[in-house]
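Heads up, one of the protein chains got dropped from this complex, but the rest are sitting where they should.
All chains are identified by letter, namely A and B, in their written order; residue positions are counted from 1 within each chain.
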Amino acid sequence: MSFSYVSLLDLAVVVVMVTAALTLWRQSLAAAVKALAVQGVGLAAVAVILGAHRHDLVLVGVGVLVLAIKAVAVPWLIGRVVAHDHAAREASPLINVPASLVGAGVLTLLAFAATRGVVALVATPAGRLIPFGVAIVLIGFFSMVVRRRAVSQIVGLLTIDNGIALTAFLGTSGVPLVVELGVTLDVLLAVVVLQVLVAHLQRHFNVHDLDQLRDLHD
Amino acid sequence: MILAILALPLLAGVISALAPWRRGVALLGVASLAGVLVLAALIGRASLVGAPSALGGSLGADPLSALMLLVIGAVGLLAALGGVRYLDSQLERGACTSRQASLYAALVQGFIAAMILTVLARNIAVMWVAVEATTVVTTFLVGHRRTRGALEASWKYIIICSVGIALAFLGTMLLYVAASHGHGTASLDWATLVREAPHLNHAVVRLAFSLIVLGYGTKVGLAPLHSWLPDAHSQAPAPVSALMSGVLLSVAFYALLRCRAIAVAALGTDFVRTTLLISGLVTLGVAVTMLLHQSDYKRMLAYSSMEHMGLLCLGAAAGTPLALAAVLLHVVGHGLAKSVLFLTAGEIVEADGTSQIAGVSGLLVRRPALGGLFAVGLAALVGLPPFSLFASELGVVRALSAAGLAWVSALALAALAFVVVGLSAPAARMLLGPATTAPQRAPFSFSVPMGVALGALALLGVVAWPLSSLIHAGAAVAL
Partner (left out) sequence: MTSSVGGGVASALQLLWILLAGPLALGLMRKVRSRLEGREGASVLQPLRDLRKLSTKQRTRPTDSTWVFAAAPVVLVASTVVAAAFSPLVTLSALLASRVDFVAILFVLLLGSVSLLLGALDTGTAFAGMGASRAAMVGAMVEPALLVAILAMSLGVGTSNLSRLVGVGVTTSALAGPARILALVSFFIAILAETGRLPVDNPATHLELTMIHEAMVLEYAGPDLALVTLGESARLVLLLGLFANLALPWGIASGTGALALVGGLLAVSIKVGLVAVAVSVFEVTTAKIRLFRIPELLAGAFLLGVLSVISAVALR
């Protein structure tokens, strides 16, 4: 029983990790949004698996909420922007794809190094996966730095957010429901705001690439 | 009382959003903020004798929260008055529709409510949720003028702040991880965390606090994630700039102070002090350097905000009761002075049509009231007596020396001197110089509240009344 719990959890975390790498790997924005949706599914699975293991119904409920928001609603919202965008590719990231994948590997190493203390403290099958959560945060950060498309930035931001949620699920015995609701609401609202902003920039100023936004500087 | 102060702006916001636009909606905002200020004063009194709370203790006010509520109320009221004038002129020029005016009014109220929730929340994760909510709400306010520059600023603002604040959330969660595996019950309640802090795992708290400084520091405007600040402050409508610079930065700083208290209780002062010193000094350096090279007076004011936040950070690094009291006094003083200045700058832009320093001259002759307010406000900002910023800056510097950080206080003093020079040269160019048009009076609806605010600042600087007991109690909480 506990064996299959551990392997299921491992599998779900690996799904989240691989989709985070996929957002750096693929240049097509539509693929990045799809990867994000799968990432949401993986994250929801982590919550449900943990909830089932700990007999924590609230956590299972949180998993369902995550599924609805991060696997369905958010990708749908971003997908609408991509659908309007004709040249929906990350054509020229600051760092080319192979190099940024190597960068992601280095960041993962960094995450493992930085979280040794946390892993030692938690000392559970879930806790040993915490470095992946932090690595996903760093990869999201990295992809925001190297990617120039507005949509890529949103995807990076949400990757960071998923990484944090993963860390929270794995490291604690469940975040209070009110916090989880608040965070989810914030994320959803932020995505709505970003979506409106991007749509406005595209429609009225024909801005797709953030390099075009260079009006403000010192 | 606690619930009322939160419900008042929320209710006003809902009404503004739903009711069809009329001028009364803007006035409703003023009334709501006046109510917030009164309630804040009442809560301040109550917090000195007891601990008012609501919703089973998940919301509550200690003196530190109460002081922040007062700042929110005071600056909010000034900004709401400025907001009436901003919307009038925008509608008159046809630069915004009545729908957008309603949205503006509603978002400002939501912004105020989110800040109030930040300072009232006892749970540090709820506090985080509220800080992130301020980001989401203010994005449209920053971009309210809908120019390309304004949208660029709001894009940078929400992206950079969301990333930064996400790091703070990671830090918060790591604190929770530490608490889940310490002694006692896992909790995100601030008081419980401070009590349990000595049992928390040091390595994890260290990582968490570094992330929190970086994260909330983004929102405070601390280097290295500060680049949104000058853009957002210069592109936002003047009342929004006043709110953001006057209170939002301090509210984020308040969140940092709360987390600092936990970290100090867990780790002792050394690590916390080093982290905050580095952050504060780098910010101060960046701000002063940029300040000296500005050609745009709104950006200049924005960098000045950064400089003050760096100073606050140094005060928090010192961490003695005197330092924290000075920090809190500085939060009040900076809030009032900076909001007066941003609102006045907004009026100048409105009058002269440019935010370039070179485009404005002879202000004292052409618009004596505006020019006078701007001059006095700048004097208050750079810390000339009798204004309270003089007392608080002196307090921070003295506390740094007393904490054995004399070299830091020397650096801070040097930075302050540079700022005086950097601000007075452009100010002289704007205020003096040839006047091209005949003198014009500013409306009383503008100059009277601003004058009152500057008067309060002077009063606070001379006798520290009526806030001295609240400030000392607040400093004791944050210790």
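We adopt the following convention: a contact is a pair of C-beta atoms (placed from the backbone, for glycine too) under 8 Å apart; a residue touches a chain by one contact, two chains touch by 3 or more.
Not measured: the values here are computed from a predicted model.
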List the neighbours, among the chains on screen, of the chain that has been left out. A
Could you tell me which of A:G51, A:P75 or A:P131 touches the chain that is not displayed? A:P131
Using the definition of touch stated at the top, determine which of A:V58, A:A73 or A:L101 touches the missing chain. A:L101
Using the touch rule from the top, list residues of chain A that touch the missing partner. 3-4, 7-8, 10-11, 13-14, 17-18, 21-22, 25, 97-98, 101-102, 104-105, 108-109, 112, 119, 128-129, 131-132
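The criterion applied here is as follows: only the chains that are shown with their structure count from here on.
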If you average the CA atoms of chain A and of chain B, how far apart do the two points sit, in angstrom? 31
Can you list the chain B residues touching chain A in their complex? 58, 123, 125-126, 128-130, 132-133, 135-136, 139-140, 143, 146, 148-149, 151-156, 158-159, 162-163, 166-167, 169-170, 173-174, 176-178, 180-181, 186, 188, 201, 203-204, 207, 230-231, 234-235, 290, 293-294, 299
Hey, which residues of chain A end up touching chain B in the complex? 114-118, 120-122, 130, 134, 137, 141, 144, 150, 153, 157, 160-161, 163-164, 167-168, 171-173, 175-176, 178-179, 182-183, 185-186, 189-190, 193-194, 197, 200-201, 205, 207, 210, 213, 215-216, 218
